[in-house]
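Of the protein chains in this complex, one is absent; all others appear in place.
So, chain A:
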Amino acid sequence: METTGNILFSGVGGQGILLASEITALGLLGAGFDVKKSEVHGMAQRGGSVTAQLRYGKKVYSPLIEPGCADIQVAFEMMEAVRYLPYLHKGSKVVVNTQRILPPAVATGKAVYPEGLVEQLTERGIEVVPVDAFDIALSVGEVRTANVVLVGAMAAFMPVDGAIFEEAIRTRVPERFLEVNLKAYRAGRDQSK
């Protein structure tokens, strides 16, 4: 791979973005890429908007994605799919969890949750894959695997064999949660087919 691939993860603190980006990174490393990943800890984790940025290629220097250069965005929440629009470009692929998490201003009745979010993306030529990750995770038997469902849905767009992410899940997830996470991953993958 000559150019560097850029994946942006966005969502709400506490949704499991770090694990999802970690599995993605380990998969890509397993496929022989150089990878760098940037996270923000601290203040951002108390239910605020969070991102993780992942870059992979032959040799990666910068850990940060340039605006307009994210090839794939994995959004864990509807509004967080649109918040980072300046990072996307025409043709970017966005895997979006259709869940809505109300920010404080909305929960307290001071603002309304915006409608037509998916259209905001599609009308700019961005390809959107909506995934009801919460429901799928529930159906495989563990709501906390919604993040892995999204990794599965994302994997379909990657230039590598999907099995490498299963390998990454094996490395990263404790034995007793392994089966359910693999199920979640495969169910997510089926969404993008």
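As a working rule, contacts are C-beta pairs under 8 Å (C-beta built on N, C-alpha and C of every residue); 3 or more make two chains touch, one makes a residue touch a chain; residues count from 1.
The rule is simple: contacts and distances are computed from a predicted model.
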**Item:** Name under which UniProt lists the unshown chain, selected from "dihydrouracil dehydrogenase (NAD(+))", "Indolepyruvate oxidoreductase subunit IorA", "Septum site-determining protein MinD" or "ABC transporter ATP-binding protein"
**Value:** "Indolepyruvate oxidoreductase subunit IorA"
**Fill in**
From A:Leu102, A:Leu138 or A:Ala163, the answer for touching the chain not displayed is A:Leu102
**Prompt:** Given the full complex, what residues of chain A touch the hidden partner chain?
**Reply:** 12-13, 22, 25-26, 29-30, 34-49, 60-64, 66-68, 79-80, 82-83, 85-86, 88-89, 102-114, 120, 124, 171-172
